[in-house]
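A single protein chain has been removed from this complex, and every other one stays in its place.
Each chain gets a letter, A, B and C, in the order it is written, and its residues are counted from 1.
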Amino acid sequence: MFVESIKSPGLAQLSYLIGDGGEAAVIDPRRDCEIYAEKAREKGCRITHIFETHRNEDLISGAPILAQLTGAAVHHGPNPAGDVTYADTVREGDDFTFGSMRLKVLETPGHTDDSLSFAIYDQDFGDQAIGVFTGDALFVGDVGRTDFYPDRKEEVAGLLYDSLQKILSLGNQAILYPAHGAGSVCGDNMADRDFSTLGYERKYNPMLQIGDRKKFIEKKVAEHHEQPPYFRNMEQLNLDGSAPAARVVTPPVLDADDFYRLIEKAEVIDVRGVTAYLGAHIPGSLAIPCDMIPAFAGWFLDPEDEIVLVADSSSQAQAAARHLARIGFDRVPGFLNTALPGWAAAARPFSSTAVVDADTVKARVQGEDRDWQLLDVRGKKEVEQGTVPGATTIYLGHLPEQLQRLPKGGHYTVMCASGARATIGASILQRSGFENVDVFLGSMGAWKASGNSVIE
Amino acid sequence: MFVESIKSPGLAQLSYLIGDGGEAAVIDPRRDCEIYAEKAREKGCRITHIFETHRNEDLISGAPILAQLTGAAVHHGPNPAGDVTYADTVREGDDFTFGSMRLKVLETPGHTDDSLSFAIYDQDFGDQAIGVFTGDALFVGDVGRTDFYPDRKEEVAGLLYDSLQKILSLGNQAILYPAHGAGSVCGDNMADRDFSTLGYERKYNPMLQIGDRKKFIEKKVAEHHEQPPYFRNMEQLNLDGSAPAARVVTPPVLDADDFYRLIEKAEVIDVRGVTAYLGAHIPGSLAIPCDMIPAFAGWFLDPEDEIVLVADSSSQAQAAARHLARIGFDRVPGFLNTALPGWAAAARPFSSTAVVDADTVKARVQGEDRDWQLLDVRGKKEVEQGTVPGATTIYLGHLPEQLQRLPKGGHYTVMCASGARATIGASILQRSGFENVDVFLGSMGAWKASGNSVIE
Amino acid sequence: MFVESIKSPGLAQLSYLIGDGGEAAVIDPRRDCEIYAEKAREKGCRITHIFETHRNEDLISGAPILAQLTGAAVHHGPNPAGDVTYADTVREGDDFTFGSMRLKVLETPGHTDDSLSFAIYDQDFGDQAIGVFTGDALFVGDVGRTDFYPDRKEEVAGLLYDSLQKILSLGNQAILYPAHGAGSVCGDNMADRDFSTLGYERKYNPMLQIGDRKKFIEKKVAEHHEQPPYFRNMEQLNLDGSAPAARVVTPPVLDADDFYRLIEKAEVIDVRGVTAYLGAHIPGSLAIPCDMIPAFAGWFLDPEDEIVLVADSSSQAQAAARHLARIGFDRVPGFLNTALPGWAAAARPFSSTAVVDADTVKARVQGEDRDWQLLDVRGKKEVEQGTVPGATTIYLGHLPEQLQRLPKGGHYTVMCASGARATIGASILQRSGFENVDVFLGSMGAWKASGNSVIE
Partner (left out) sequence: MFVESIKSPGLAQLSYLIGDGGEAAVIDPRRDCEIYAEKAREKGCRITHIFETHRNEDLISGAPILAQLTGAAVHHGPNPAGDVTYADTVREGDDFTFGSMRLKVLETPGHTDDSLSFAIYDQDFGDQAIGVFTGDALFVGDVGRTDFYPDRKEEVAGLLYDSLQKILSLGNQAILYPAHGAGSVCGDNMADRDFSTLGYERKYNPMLQIGDRKKFIEKKVAEHHEQPPYFRNMEQLNLDGSAPAARVVTPPVLDADDFYRLIEKAEVIDVRGVTAYLGAHIPGSLAIPCDMIPAFAGWFLDPEDEIVLVADSSSQAQAAARHLARIGFDRVPGFLNTALPGWAAAARPFSSTAVVDADTVKARVQGEDRDWQLLDVRGKKEVEQGTVPGATTIYLGHLPEQLQRLPKGGHYTVMCASGARATIGASILQRSGFENVDVFLGSMGAWKASGNSVIE
């Protein structure tokens, strides 16, 4: 009997291959799903079932693709929004057997109406659960978001409260297997640890310390979460069943001429590291460092966009294309195969972005340059815990639509927590024609570590 | 914060890399220990500490080697048998910190006098343990052996009882991380599952259902376990600190001439699969299929032996040499690089071993051939649950020293549970000059599945 | 500028990735063609052209698949048999440029009417060729077969002679890049070496020592080559353009029950090693050891067959499925995931095949058992160089259709050069109901090495 977790970095999504006695199931497969078939084969197992804890809004489900690949059946919870075309519907109490392992379905709505949990039992031992897959209902250190039904806020928060009680009733001994770990946009306060038990969460998960249903609802309703625009697309695709990602995910190599031909109609995304972009980049490119794609590409790109990459290496381009494919951006005709010195040696244009440190920012804050603006692109909750006096705050995801608030001729210093998101922000300004933009490297971290005061 | 388990197949040994905040520890590293350094690097961590749950008797500890490789300190429990030369001594209550993770030492003697457990805590959450590393004290579904101190049987069984209470007092919420999984010779009744919690074990582990210390001791003292002779060597090496395994573990390729030169003074081990050996093999070779090396090589080989392999491929030879190195057999000058047809095509000698099925064995059992003997090489506990009427029972590990009980001119059919161990047994007979030997393929499984009666 | 060869084992097929300055071409891609895209990416190149030296009869071309994957154009020679649907037609003197490399087309018919060669030049250096891709016209140590147009034997042999003169006229300095290496069925006398030059071949290739066109034709017309029946299928597919191989080539794992369900309508192929089959196998299975699939599967299987594998491991099953896919056998619903001891332990049936050595065969040859027959399954040319007195000779590929020549009740010993092909032969007899079959392990090699006489 085995439970193996497969984690997708960036999205911090946890999927699972479980099984016994030659048969296996996958819980919440991601889109690039060959990995489950390979791991099953290594274990000498055949994948016969695929379970979805809910219709995902932050990534494309691989369930319909894996089903085609393996012949396995897909199971989904009852979904009032419409039928999940590639799955059958399972309900409270349905169960499935894999060798000595029994899996039992629990309906645990709240995060979504169709949310399920799956308890597993070792029939060789006893009738209490050894583990439970909780999807986006219960995380390590946090519980699921309940902001997807704006008209029914209180109701769904209450549903989640009830679902959590149902899960906890499985007993302290059960191991917790959630659908996300720390870093996911699906929860703010997850522990930086992917393992826990119901017993441990019951004692220490802050949201499970709220004994009162009403107070729990109040707390949930007051939470603030961002919803990147690509969520809508994910939801639709996860009803209809998405296409498999292109067979060869790595984008082809482009030389400078091919590249020029494409950039007229394509978005140029620079997926190199933060400092590489700052040092020199192609004018008009949008900086989204490879590992930040899962969190930010969905704010700035449209599924119809053609996306040309600037990458350090083909393996970086491959990783970027994989991140993009997981959230529905498949149109990547290639990546530029020229480092910036080579690019520049052919007299092609380049830009760079200056960096400033805390002392410089402090001097500017205290200075009198009215054209200068400090732009803090962190999220609402971070900003509430304090920012630099005088900073303008616009969340990075909202920056493109808020640009008209910013005078074009001004001088902007962009900041976040460290300078990484600030670099994305600076690239948005620069490609929109702002000419005097720099990045506060170190940002809020450096500001505080240097002993400067903050305002809340 | 992470806990990653590394399992060595065959030995079913579980070691762990744990850590947080850029620092990591390894618990019970195996001899081929580069894997820990590599995994730590992937996680961006430096290994600063190595913990041993006890002095292992069934495998060579990699602690002194990994210490040299990484500069980490090694920690071992108080050992009345003498100082572990490469480690310092830690005691009840000592603790260590890795980022937000705290690790606390528990003395849990019984399996060995120096047995330790290590509880881990997430300091960001609370003061109860999130997990515990129990070494050979507590397994999933079983508890440790207590047969290593023949003069103090009751005493050490009682010590183990007390240690288990100490472990359980950490609370139901704690995840269990033992030093072995199913398949290990360190316990007979382990679950076929590597994950559990203290809460689950408290409810379902049969040995933890014995509430009475005295009854627990009686049960433990009555248990039967085998002790392969190589255990002595492991114990000594794990006091003194073993040499690193040879840098390139794969044995060199030998052509038939090199091979002939070596086999005069070397043991020839055929590590191919069971049926490959049966089909044709080199006369005088001992069959130990690659994945059975951890369980059986230590019964038949001496650390001073030179060992020449017959393998299907260089990757099989490499796996075999790795299995051998983990239990102290380093002298492997090479493997034969010729398949048997090629070997035979040069008019070199070969043998084969006939197989028989349940019907044939039944006919022989009912027949009157007094020279025929059915030889059951399974272990004591298996035989007690029933064997074929009339079978002679000698445990495979004891076969070499018991051969004088068997008349050389007889006709032998060797059996076990399926025919795999029987093939090893047949090879022992054949290379000792027995000429009329066959293997009951399917063995006890086929005997019962065919509806034949057994005697207990 | 680079030339990288990719060799497919078994078929001994050589394909090439060549290029310069960011652009690349593939010559004679095989069906599982992702490897070319990956290698091009590593080199920072984009594949823009695919060249076929001729319509292959022994394997499926990957050209149409790779074209779809990369957008490259496919180029083929003028083909009187009909249009290659996925390619355009190139002719003598056409040329293509990749950075500093120029590739020039030579029409070199003979092996097939559409055979092309491609000479390459380094434009930075000079106007003589640095290398030439000769397809199946010229090999290292041999020249191409001319037996594919039975009505035009002399004509096509003469065409080949002329084509070889054209190739040699490129000069001694040119490196030779043929489409096959030693082990291919496309030539009998290839050197066991994949590298040569036109200068070296001119001096030492035996067929190039025949200075006289007429004598060359006589020699070619007198040659004997086998044509496995799957060749017809390849030829058709390589006109029409084949489907890509299934996305996941590894067949799924089957447990014994799944396996039983399938074998009623499927062929069971045992792809384990020779001795593993001999030791124990599933009754009715056909032995084709994995690395012998390219040479023999096409004689015994039909493209419509469902093929269930018996393999030692999933990696062996994967290799077998890949070999099968390259020659057009795609319907592989799975492989059995149980070793024979486990299979037998459930009281399922098994067989084994006895082996005999040279002394036993000699005794039988000299004996008087009129029911015994020695069956030599080697090819015509091998048999002509001598066999065991009294042996019946039927080439392995023809065995199924010749079985009616052999009385069912007889006792057969099958031989070849070493015992490997003999094992395939024995399995054909056994699954056709012959009950008294054994294999001469060592075969002709052992017979001669033991000093026995042969008849020619």
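Basically, a contact is a pair of C-beta atoms (placed from the backbone, for glycine too) under 8 Å apart; a residue touches a chain by one contact, two chains touch by 3 or more.
As the structure is a computational prediction, the values presented were derived from the model and not from experiment.
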{"item": "Displayed chains contacting the withheld chain", "value": "A, B, C"}
{"item": "Touching residue (missing chain; options C:T85, C:N172 or C:Q385)", "value": "C:N172"}
{"item": "Option from B:R46, B:K153 or B:K362 whose C-beta touches the chain left out", "value": "B:R46"}
{"item": "Of A:A174, A:A320, A:L375 or A:A417, the one touching the omitted chain in the full complex", "value": "A:A417"}
{"item": "For chain B, residues in touch with the removed chain", "value": "22, 34, 37-38, 40-42, 44-46, 69-71, 247-248, 250, 252-255, 258, 314, 334, 337"}
{"item": "Chain not shown, touching residues in chain C", "value": "1-3, 20, 100, 122, 124-126, 128, 130-131, 141, 171-175, 191-200, 202-204"}
{"item": "Residues of chain A (touch criterion as defined above) contacting the omitted chain", "value": "272-281, 312, 339-342, 344-350, 352-355, 357-358, 417-420, 423, 441-446, 449-450"}
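Here is the rule we use: only the chains that are shown with their structure count from here on.
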{"item": "Two chains sharing the most contacts, counting C-beta pairs only", "value": "B-C"}
{"item": "Where chain A and chain B are represented by their mean Cα positions, the distance between them in whole Å", "value": "43"}
{"item": "Computed distance of Cα centres, chain C from chain A, in Å", "value": "49"}
